[in-house]
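With one protein chain removed, the remaining protein chains of the complex are shown where they sit.
Then we have chain A:
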């Protein structure tokens, strides 16, 4: 089981930065999300919440005990001169690939779980860690579960204005059901919750507000065929293997590879007339194949594009390829959307390419695929590579 995550935030009116911070850690067998709300608002709150999320994420990555994480956060946060306390809230949710979830909450509104259009209550254990009352829960996720981690700015939206006591948990859930948000993608739900929050504040947000929405789903697979095999007599075998991946998005990278697939399938290959990015040759169409791109240049550019996504804001930025139609952007988007990726890499060498690669300092196929594989693994993808 995998999760899609959507995040949307709103700054308190008059502030330029949001005092809430979120962090997503994607690993091969788990996804961890962290939400922290710093004391006050603006830059001071932002620093407090960034510190909390960073300390928590670094320590949890190293499997350090929760007690130590909270103690370190309490000892490290700078003390507010006005209120004399060091404070920020913290919610940490870790979902493993088998659907088991571990939740830790400190002073944030409780996580909400919607399953089959019903609210599911989660059993919590109260613990005292480093002098703080922390709630811990272990539960099992099911497919299409929808989870909400929100900061109190959402719950309190409209307090003393539109609503005497603010939007509140019940009104928020009611709105989610009434607008059928349970059927929508996590990022859209997050945006709509923040839209509702802003409306409740009547455009003058009284607090930083963040909605972190998690939706569980089946893992998505992709298979990339790039390069013909070393010996031409294995062409049909390789294409047959590629087509055997029935539940995966099928991607072909390479002109000669595209010709090989089209020939084996007995279909035409139609190249697009749109040269969107002059440095990336156009994509093509083969019936039954999801994406056909040129090879080396597109792959080199794809590595650059994925590298450029800032690590800290990776999940915010990975949607930046939406709507961009050059081969490298479409390939980047497809690869980042998949959880499990198999590269079927042919070893045939094109002598004409070799000379050009050297003179232009472009990486040949095995090198660039190696780089791409490492990059995708770093972002929590399960990647296999088979050579032919």
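We take it that a residue touches a chain if its C-beta (ideal position, glycine included) is under 8 Å from a C-beta of that chain, and two chains touch if they have at least 3 such contacts; residues count from 1.
FYI, contacts and distances are computed from a predicted model.
For the chain of the complex excluded from view, the name given in UniProt is "NAD(P)H-dependent oxidoreductase subunit E" [choices: "Malonate decarboxylase acyl carrier protein", "Sugar ABC transporter permease", "SCP2 sterol-binding domain-containing protein" or "NAD(P)H-dependent oxidoreductase subunit E"].
Residue-wise, the contact with the chain that is not shown comes from A:294, picked out of A:294, A:326 or A:339. When you scan A:284, A:309, A:335 or A:372 for touch with the missing chain, the hit is A:284. Hidden from this view is one chain, which touches chain A at 254-256, 258-259, 269, 271-273, 275, 278, 281-282, 284, 292, 294-297, 350-353, 356, 360.
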